[in-house]
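For this depiction, one protein chain was excluded, whereas all remaining protein chains were kept in their positions.
This part shows subunit A:
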Amino acid sequence: MSNTPTQTPPTGDSQAVGATINPVQNKFTDRLSHVLADLGKNGIFIALIAVVVLFSILTDGILLRPQNISNLVVQNGYILVLAIGMVMVIIAGHIDLSVGSVAAFVGACSGVFAVQWGLPWWLSVILSLGIGALVGVWQGFWIAYVGIPAFIVTLAGMLIFRGLALVVLGNANIGSFPAEYRALGNGFLTDLFGEFEIDPLTLGVGAIAIIALVVQQVRTRRGRQKYGQDVEPMVWFVIKLVLISAAIGFFAYSLASYKGIPITLIILAVLILVYGIVMNRTVFGRHIYAIGGNRHAAELSGIKTRRVDFWLFVNMGTLAALAGLIFTARLNLAGPKAGDGFELEAISAAFIGGAAVQGGVGTIGGAIIGGLIIGVLNNGMSIMGIGIEWQQVVKGLVLLLAVAFDVYNRRRSGGR
């Protein structure tokens, strides 16, 4: 494959001085450097595969059984929803410790709406999301416009909303939600179409996903080539596509042979798609990265940093509410202990997924994979019958090692 990057020679006017960088134009090293760069970039993805392989062996394949794969998604859905908002907050250089409490608070409110007041499920959902947004407005106000560090504001929020959750619940659990509401956490798309041995709808969606992915990747590649950008070698491109397609295929087949597509997965897929585009391709997303990378420079470039900060927390509050709804729906119960420790799992997911503590670095995809790694660890160790105490130790070590690996990698590549 010929992929000569169209490198325009420096058209320096005669005054140009200093050494011009002459990249080694050697096909083999070029290709190798691509593979290495990709491995570095996708290190987190490879880590996920390694964890999956390890636990499939340790659990004698139980991990990859259809039912368990389906469970993995449903059990971790709310953490992944939180991880999306959290990584955005972290990229901007903030943190949010309150999401677990907010999820509990909103779950409690939704219990009041849907069970005690008997409102229709959709109205309860909308009201609950609205409350989450209001929580975000409250916290965003203090952070963006008063200038109190997010750590403090959300630490306070962690206490405030946990307390309010207890107030709303009035020392009791609220339970037995309407079926439509419960579907948020427990439902499957096949419920709508009846049951098959292997659900054709799920397979169809899987196939569409694969086709969409391939088309999108090929188009991006063509676009880049058209604009004379460096692209990875075709071989590597194809191998990558085949591997990812195979993974999606296997995933879809597993879901199809169990109960079909979980509603939680649909919510997640939409969120990942939308937020992926927001972070990569919209002005708002770019501003988040710019603020995290250098707040002063962003301000002096005309970026309205306060406004961005504010909306980030409104967004986080809304996603925390959504996570609270999914969790409540799954348990069919709004209780005082809900959301305990969610913030730490979400933060871990973001950092395992390559976000930087100083801000400016991170991706939605990374955070999702980070969340999945935690999920597989939880699930795998539970299957193996490892106690909760050792699970905590292992998860702590994984977080530490993941970030250490990242720091080491960055230092080696001379980055900052």
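Methods note: a residue touches a chain if its C-beta (ideal position, glycine included) is under 8 Å from a C-beta of that chain, and two chains touch if they have at least 3 such contacts; residues count from 1.
Operating definition for what follows: contacts and distances are computed from a predicted model.
When the unshown chain is looked up in UniProt, the name that turns up among "Formate dehydrogenase subunit gamma", "LLM class flavin-dependent oxidoreductase", "Sugar ABC transporter ATP-binding protein" or "Fe-S cluster assembly protein SufD" is "Sugar ABC transporter ATP-binding protein". The chain omitted from view is touched by exactly one of A:M86, A:A298, A:A323 or A:A338, namely A:A298. Although one chain is not drawn, the whole complex shows that of A:V52, A:A150, A:A290 or A:I347 it is A:A290 that touches it. Only one residue from A:S176, A:Q216, A:Q229 or A:N409 touches the chain missing from this view: A:Q229. Residue positions on subunit A in contact with the hidden chain: 5, 7-8, 10-13, 15-21, 23-24, 223-224, 226-230, 277, 280-283, 286-287, 289-290, 293-294, 296-304, 356, 360-361, 414-416, in rising order.
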